[in-house]
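Here the complex is missing a single protein chain, while all its other protein chains stay put.
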Amino acid sequence: MDLGPHAAFIIAAYVMAAVVVLGLIAWVIADYDAQQRVLADLEQRGVTRRSQKSEAA
Amino acid sequence: MALVGPNGSGKSSLLRLIAGLLRPSAGWIELQGGDAERSVPEQAHYLGHLDALKPSLTVAENLRFWTRYLGEQTAALDEPLAATGLGGLADLPAAYLSAGQRRRLSLARLIAVPRPIWLLDEPTSALDAGGQGRLADLMREHLATGGMLIAATHGPLGIDAGELRLGGAA
Amino acid sequence: MTALSALLLRDMRLAVRVGGGALMGVLFFLIVVTLVPFAVGPDLAQLRRIGPAILWLGALLASLLTLDRLLAADHEDGSLDLILMGGTPLELAVLAKAVAHWVASCLPLVVATPLLGLFLNLEPLAIGAVALTLLAGTPALTCIGLIGAALSVALRRGGLLLPVLVLPLTVPVLIFGVAASNAAVAGPMSFGAPFLILCALSLGSLVLGPFAAAAALRHGLE
Partner (left out) sequence: MALIDLANPTRFLALAARVLPWLAAATALAFAAGLYLVWFTTPDDYQQGATVKIMFIHVPNAWLAMGVWTVMSIASIGTLVWRHPLADVAAKSAAPLGAAFTFLALVTGSLWGRPMWGTYWVWDARLTSVLVLLLMYLGVIALWRTVDDPSRAGRAAAILTLVGAVNLPVIKFSVDWWNTLHQPASVLRAGGPAIHPAILTPLLVMAIAFVLLFVTLHLAAMRNEILRRRVRSMWLMQAHAAQGA
């Protein structure tokens, strides 16, 4: 599977693709964890949302 | 000292003059018994109509900035926040505060950084009954520690204070 | 010292938060540089010749973009009054704000220069030269802009006054910035001469800017 003279560019393209895709996945997961942490902290402090209140009432 | 008088009689201007935010065309401002090295504005707190708070910063960040900028590097924040009823809101971005809460956060700044002179421009505006009671207590405490207080106000201050009537044309 | 570092830290944190102006400058720089080939045409040789000039003009305008908010924002919410009453001298406080603005707005421009250099088909040497001259020249732009910001705050005249006041003052910085960049590539003279003058301009403005801005603020008090 000889990549010919421009092998560097092909590999660079696929590496760049991997970097961007993995970056996106990592960003989504990190953002999810961050929001969960803040939510848990707020709920632990007893702040309830209106809709939760209506469900509870 | 309560500054009273109709609108536009120069109450705010006098307060800003003492705070060094206005240039007197003649005369000078002097503080007897204050710290000689520090200028009058450096020994005064000014609470204007604007609350000097950044909406994108949290309550704690706002207060910590002002305490560090105005000189108290290691002041603990929870005591002033508790005194102004903002104890539970430390991590809340200031954008979500109501007008009354913003005003109380400014008050917390006055407590966190002890300075002898308090210059209050209509401090009771935007404060509800509870807030005004709390303000009266804070003012009494400040006076008890030998501090000086000049407040421009329309209604009663809730504490006994001398009265300086400005622009008393009537 | 911590009072100034507190101010520096707060300003940088504000620039990054939602509503802060940090990346606006870079985005404007990117768009301005992308527009030029549409006007000038995609001829790579021509773009290469005027590349440094385009990058410098883009950076100059981008750095001015967010400058008028530098003092106006604090003036509008009352922070400026309290900064005036702080223990630290006004000159240093204003300098701290200028440094925060430089880090939040001008450093990203320098970082973005290599990417934009590709669009203008500049060879690596020219890209390096432009980035270096921008690094040396943007402090001057910020400090001169600081004077304009202080004047426009003191005179209550909003943002439009700032560019008109400041742009003539930035002409030397522009001249030596572009001259140094071109000298590095094809110029008759050496890269050193204009570059050193550029650094001198920056150092000078680091002193002149804060003093003039502080004076403008003090005299601007109504």
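Going in written order, the chains are labelled A, B and C, and every chain counts its residues from 1.
Everything below uses one rule, namely that contacts are C-beta pairs under 8 Å (C-beta built on N, C-alpha and C of every residue); 3 or more make two chains touch, one makes a residue touch a chain.
No experiment lies behind these values; they were computed from the predicted model shown.
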| item | value |
| --- | --- |
| Interface partners of the hidden chain - shown chains only, full complex considered | A, B, C |
| Of C:P37, C:G128 or C:G220, the residue in touch with the unshown chain | C:P37 |
| Where the missing chain touches subunit B, by residue | 55-56, 85-89, 92-93, 95-98, 100-101, 130 |
| Contacts of subunit A with the absent chain, listed as residue ranges | 1-7, 9-10, 12-14, 16-17, 20-21, 23-25, 27-29, 31-32, 35-36, 38-39, 42-43, 45, 47-51 |
| Residues of subunit C (touch criterion as defined above) contacting the omitted chain | 18-19, 23-24, 27, 30-31, 34, 37-38, 41-44, 118-119, 121 |
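Here is the rule we go by: only the chains that are shown with their structure count from here on.
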| item | value |
| --- | --- |
| Between subunit C and subunit A, distance of the C-alpha-averaged centres to the nearest whole Å | 34 |
| Residue numbers of subunit A (touch at least two other chains) | none |
| Subunit B residues counted as touching two or more neighbouring chains | none |
| Subunit C residues within the subunit B interface of the complex | 2-3, 6-7, 9-10, 13-14, 17-20, 76-79, 81-88, 221-222 |
| Of subunit B, residues touching subunit C in the complex | 16, 19-23, 38, 41-42, 44, 46, 48-57, 61, 64-66, 68-71, 73 |
